[in-house]
Structure formats: structure tokens, C-alpha cells
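With one protein chain held back, the other chains of the complex are shown just where they sit.
Chain naming follows the written order as A, B and C, and within any one chain the residues start at number 1.
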Amino acid sequence: MDRLKVNIGSLELQNPVTTASGTFGYGTEYADFIDLNRLGGIFVKGTTLEPRQGNDYPRMAETPSGMLNSVGLQNKGVNYFAEHIYPKIKDYNTRIIVNVSGSTVEDYVKCSERIADLDKVPAIELNISCPNIREGGMAFGTSCQSAANVTRAVRKVYRKTLIVKLSPNVTDIAGIARAVEDEGADSVSLVNTFLGMAVDAETRKPKLSTVTGGLSGPCIKPIALRMVWQVYNAVKIPIIGMGGISNAADAIEFMLAGSTAIQIGTYNFIDPAISMKVVDGITGYMDRHNIKSVSEIIGKLEV
Amino acid sequence: MDRLKVNIGSLELQNPVTTASGTFGYGTEYADFIDLNRLGGIFVKGTTLEPRQGNDYPRMAETPSGMLNSVGLQNKGVNYFAEHIYPKIKDYNTRIIVNVSGSTVEDYVKCSERIADLDKVPAIELNISCPNIREGGMAFGTSCQSAANVTRAVRKVYRKTLIVKLSPNVTDIAGIARAVEDEGADSVSLVNTFLGMAVDAETRKPKLSTVTGGLSGPCIKPIALRMVWQVYNAVKIPIIGMGGISNAADAIEFMLAGSTAIQIGTYNFIDPAISMKVVDGITGYMDRHNIKSVSEIIGKLEV
Amino acid sequence: MKVLDFTVRSNEQLNYQNNLIKVTPADNGTLPEMSPGQFVQILVNNSGNVFLRRPISINLVDKEKNEMWLLVQRVGEGTRKICETPAGETLNIIFPLGNSFSIPQEEGKFLLVGGGVGAAPMLFLGKKLREKGFSPDFLLGGRSQRDILQLSDFEALGTVYCTTEDGSLGEKGFVTHHSVLQKSRYDFIYTCGPKPMMVAVAKYAHSNKTGCEVSLENLMACGFGACLCCIEKTTRGNLCSCTDGPVFNINELTWID
Partner (left out) sequence: MKVLDFTVRSNEQLNYQNNLIKVTPADNGTLPEMSPGQFVQILVNNSGNVFLRRPISINLVDKEKNEMWLLVQRVGEGTRKICETPAGETLNIIFPLGNSFSIPQEEGKFLLVGGGVGAAPMLFLGKKLREKGFSPDFLLGGRSQRDILQLSDFEALGTVYCTTEDGSLGEKGFVTHHSVLQKSRYDFIYTCGPKPMMVAVAKYAHSNKTGCEVSLENLMACGFGACLCCIEKTTRGNLCSCTDGPVFNINELTWID
């Protein structure tokens, strides 16, 4: 399996296939379906300093080849995570990465400090791109200045691998990637969901309680792939790509466009075993194309 | 049919259903399929001052619920349009609106001046959002400053209805809408295509000759709808909404979100008679819901 | 929980909008233990518009035949495509999902109230109660006679009362207007159906101090606790109706104030 190894900064993943925050719970939700130990990593549910009950129902709408959600970071807070969930998942033979969200820079810093204490969490993913919370969230990810500020503050207190998750709802995602790279981020992950909306023509009402929500799934793949490519051409740090991946070919496309690892999100809902199929599919592709190490395809788009 | 009338500034459309530039040729391509005289308007192919041969083949890739294109404004230039095409289409009983593109502000101005001479063209749509040309194009639509500049320059020479077509590839589309409103645009249309990309995993090559292209079709509908809603809450001028409309319910959703009229683009390729079905479907909806005038639903989303 | 291909053994159109689909594991494996109230998530084949799976209750488990029954109402493209799956074809299903109705330990008077296709899980529940030796009553409501489904199956399990809005079968009106609710006192009520009906039943139960469980049909993306989209506000906070539910005791819900 060594040929599947990739490195996100100093963090080694046994393979490039990881699962996206907010779509994979704490991993245990999928334990019936797959062997979690075969994943490159698990990005656990968005975690905040204080517990959050999330947004009102309805939080979901189906769209062409995708879905909108407005969960709004429902979670029991970082302390609950550390005390009650972490012990249950820490011994899986995969990388547990916590997705850290907040409304203020201070929130992010405190939450990251708490996570830093957890031995078996080698990295955090700083979620500066959640479109579903009223304050902070995506706002941090939509200007270079604020993205840099929060990255700098967290970098100061967090020594392990720091991944910053970028918002696609911007004019120039490469600029933001550069800004967080300059502040010492070890990696960027992209993309989070696109701000979208759905309306019921018959009732004249929005389909989400929050009116707008985050769009994910195969529908966003072409835009996400473009953004990965742009960021790849702008930064030196490794990229974790995602957005609509639903099979091994998609994963390989993201790697060719410059992703060192990939995350699978929404498609886990359609096929809870998709991550294993992608791992196997990548191996099959490498065999067919005589590729020794998966890192050989990263950024190898022939333009 | 009076109950279907809507106004874009001083321009009256017999109904809100129009067809999107670049997807409907000069209308004549569809004359076999539908009665062009029943359309609210036709936004003809992107027109530039000088002839353009467009980008190399391949220019198209299918994507989940959508497609990418990189046509690159292939057209024979404004003079050819005025002399050879305009005479053939000017007497249709619908509104012919020319989509004006350019690489420099001067291009836009000169092209608009030439169009201004054409009696039966009551409006232009300033395309500051084409992602498929190397210079200018989308760049004008991605900052308030440049969007304002080109709008101001064209406004000076163009007295008839001036519609500015916005790019969705921005952080704050409402800000750009306000900027062009401030410069005297009579209306904004949105959205143009999203910058996207497709890769062939087997050949490792991009699927488009230009690597990136414009994403359109139902996949983008949730994002486009959100943008219309944001712009509706930011400006006073009428909005022409589009992005993935494929049936009457979609059209009504865009109107509820704040569109005075709508454009149908990519879906014309799937069903060349879709525009007529949407006109009929809107009438049916109004009957079912006891709506006297279609303008009663504009922006009437119940939030 | 498992993802498994099932073979459609039979697909019977019961009326203008409902199909009864009987499926069995394609690999001939034995169906695991399942409980009334649980549901499955069905992958919709051959549709350009349906992206997510569709949740459907377990209508019955026939252990002898190794069959699971699904009662499906065609309301949109997803359920239509499911209903169009002919015998012999495959359906990919995640199952069993969710909690289940609580099964009483002692004899008592139990009422199972189903509205339209919402009656689906009541058949399985009724069978379970019957197996326990109890004699449940059923109260089935629908717009018209043709909307009352699987009547003879229910009658094999206990006494069945019906209401129809047009009076074509049983008493005219809504289920909560049925005279049996005035005449009898129940120890526990189970219900599933359109939300307004369930709220009315819950209010009746509450005001009669009768215990009551309802089965919710909140919109779901995953069905197994991963997305947090299907939440219901409860006295214990926002709970997932796919894992903490779909069955809730009305005391936990915020429906009655």
C-alpha cells in the first residue's frame, strides 16, 4: 500500500482518500459500511468552542445533481468532543482531523488550542468557509485580510498540521490561498459549499429555513476542479481537493489538477461505501497506467 | 396576453420569457421549432466590434446536469451583424437585444454606438462576464471599479435600454450590481457562466482546448437563484434572471426571487421548444394561483 | 446497517398511486432482524432528476419467504421510478435504519392509526403486537375508499376502523373524528401519516393522558445520522429523525403546548 502514501506537510496519509467534514459524522456512523482503517483520513464534523444547535428545519433541499444544506454547524462543542467522542475514535488506524469553526478569531484560537491537546489528532482543518452560520464562518474566507488574520492567530497556538479550508464564494480563490500560505498554513483544502438557494414555486417559500444554504455534490465539480487548478498554480503548499467527487475518475481528475489528497463529501450519502471504491479505483488506475506512486499524478495535467 | 407583460425600464416585453445570448444564435436557428413572435425577447449571440473566430476545438464538455463551453465569442463582428443579420430578424414581433462584448472599454463603446443605430434593437446587454476570452470579458465584471467604468462609458453613448450582464464569479455580486446601477444601467441580467474545468482522467488532458470554460445548465441554478435574490435586495432596477432554467417552475422561482424577466440558455439545446413551454407553463401557474398579472409575483418570495 | 442489492420479487399496483413492492436480498442472504418503525433508503435508478436516496418504511417482513415489503406512494419522480421497477430488477437499499416503535411488555388496548400511505409501518407493528399475543385495533384514514390500503392484511391482525373524507368507506371525516375514539380508551396509540393528522392524534392522546408514539417523515439526505439534515426539535434538543427517530414519543416533541 506504500504506493498510495501522500504527505500533507509533515502529515503522512496512507492514501489520498479522505472524507469531508459534516458529511461523515465522526466516522463511526459509517463503521457498518466500510473499514474505517482503510481511509486516508477522516475530517470530522465541524466543531466549535461552544455547543451549537444549528439551524431550524428544513435544512436540506435536493437540486440537480446535488443538494443544499443549512445544518449550521450543529455540534456539542469542543469539550464534549474531546471528552466523549475523541476516546471512541482515536485508535482507528487513520488520520482524525478536526474541522474547527467559529464566529470570532478568538473562538478559532481557543477551539484549536483545545484540539492541540489531543494526541491522536495530528491536524486541524480551519473552516473559514461555512456559509450556514450568521456570524463569522464564510466571512473569514471571503477576504484575504480576514483569512490571513484568523490563520495567523491560529498558527501561533497550533504547532501541528494546519489546513485551511477555503470558500469558493470568492472572485479570486488563488489570492486567498496565497494569503493563508503566507501566514504559515501547511495546506489548503477546497472547496467548501457554494452559497445557493432553492424555492418552492407552489408555496412561494424558500425550501430552507435559512433561505440560503450550501450547495454540494457532482453539480459543483467543474467549478471546484477549476479552483483547485488555479490554487495549484498559485501556492506551494499541498492541496486537499474536493467538490462533487463521486468515483475514482473524479478523484484522479482532482489529483491531476493539483490535489495531493481528496475529500469525499455528499456522495457518501448516496453510497456509504464510495470511499473504499475510490481507493480501489485509484489502485486500478495506477495498475492500468503503470504508475508506481500515486504522487506521480499530482498536478500532472497535460496542458 | 396583457397579463404577461413586464417592463425592463422603458422597454416593454410581451412576456418575461427570453432566450440567452450565445445559446439561441440569431433566433432564426429556432424558427423551425417555435414561433419566435411568441418570445418576450431574444438576446442574440455575443457581438464584438471586430470579427472573432473564437477558440479552438474542443469547445464543449458535458458535466453533471450541465455543460462547459469555451466558444470564445465567435462572431462576424458588429458591422456584419448590422448589414447581413439584422435585416433578416428585425421584423420579428419580439424584442431583439444585442449582447455586446469587448476586450477594451473602447471596443464596448464603439460596438454599442453601432448597435444604437439599429432602429429595431431597443436594448443592448453589456456582456462584462464572458469567461472565455483572454482579454477583457469577465475581467470587467469582477470588480466594481471596472464594471462601473465600462458601464459609464457605454451609458454616455447609448440612450436606449442598457442592460449589464453580471458575472457570477465574484465574492459580492450585489456590490457590482449596485456599481452599475449607480452608473445608469437600466437593468442587470445575471448570471453568465461559472468558470469551470473538466479533465479526462485517462488521457490526463483538459477536455477544453482552453483548459477552463463556462459552466451552464441546471447544475448552476441554486447559485444563480441565490445571486438574483441578493441583487434584488440590493438594487432598484429590474433584474433579468437566468441560470439553469429548464421549465416553468424554474422560471417562476427566478421571478419570485426578484427577476422581472428570465432568460433560457442551455436548455434550448435539450428542448428547442422549451421557451414556448415555459410561456404556457407560466400562464397555467397564474391560472391555478389566480394571478392577474405576472408582475405580481416578482420578488414575492415569502421569507 | 448494510447496503445491499435486493431483487424485486413482485410489484403490485394497489391503486391509482400506490404500489406494494416485495423484495428479497439479491445474494439470497437471510434478512436480518428488523423492527416495526424502521425504514430503508432506496437508490433511485434511471432518473435524471433524483440525486438522493428515498426513505421508505418497512411495511412488513415475511421471514418465511425472506421478503421485505415496501408500500410506496408515487408523489414525485423518485417514488415513481421506484414503483416502475419491474419484478426481477434490482433495487439498491440501505437498511435497516432508524429506531422502532416500543413494544409493550404487557397486554393492553393498543390503537394503531395510519393515514394514507402512512399506514405502511402499522402493518409490521400490528404483526409484531399480534405475535406477542396482543390484539391491536387499527384506525385507518384516507381521502376515499381507494386510499385505504392493505385492508385485508390489517383485518387479519385485529379490528379495523376506517374513516374516509368522502364517506366511501367507514365513517366520514378525519381519523380523529372516528367514534371509536369517544367510545374506547386506549393504553397506547401509535401513529404515522400526514403531519396534521399526527398532530391531531397526538393532541387527542395527550388530552386523554394516553401514551403515544409518532413516526416522522422529515426530509432526509443520508438516513443514517451523518448529515444532520433531518432534525426534529425535541425536549432533548435537535435530534436526528433518522437515528433518534423516526419514532418519537409525543412527550419529547414540541407539538403540543
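Note that in this section a residue touches a chain if its C-beta (ideal position, glycine included) is under 8 Å from a C-beta of that chain, and two chains touch if they have at least 3 such contacts.
Since the structure is predicted, the reported quantities are computational estimates derived from the model, not experimental observations.
Taking every chain of the complex into account, the omitted one touches B, C.
Taking the complete complex into account, B:E29 is the one of B:E29, B:D182 or B:D287 that touches the chain left out.
Remark: the omitted chain is touched by one listed residue; of B:G54, B:G77 or B:G299 this is B:G54.
The hidden chain makes contact, of the residues B:Q14, B:T48 or B:T63, with B:T63. Touching the chain that is not shown, out of B:Q14, B:T171, B:S189 or B:N268: B:N268 (per the contact rule at the top). Summary of contacts with the chain left out: across B:L49, B:V71, B:I115 or B:M197, the touching residue is B:V71. In the full complex, the hidden chain is touched by chain B at residues 22-25, 29-30, 32-33, 53-54, 56-67, 69, 71, 74, 217-218, 266, 268-273.
The set of chain C residues touching the chain not shown comprises 46-48, 50-51.
Everything below uses one rule, namely that only the chains that are shown with their structure count from here on.
Here the chain-to-chain distance from chain A to chain B, counted in touching steps, is 1.
Remark: the per-chain Cα centre closest to the mean position of all protein Cα atoms belongs to A.
Mean C-alpha position of chain A lies 34 Å from that of chain B. With centres set at the average Cα position, the gap from chain A to chain C is 36 Å. Inter-chain spacing, taken between the CA centroids of chain B and chain C, is 47 Å. Under the contact definition stated at the top, not a single residue of chain C touches 2 or more other chains.
Of all residues in chain B, those touching 2 or more other chains are 65, listed in ascending order.
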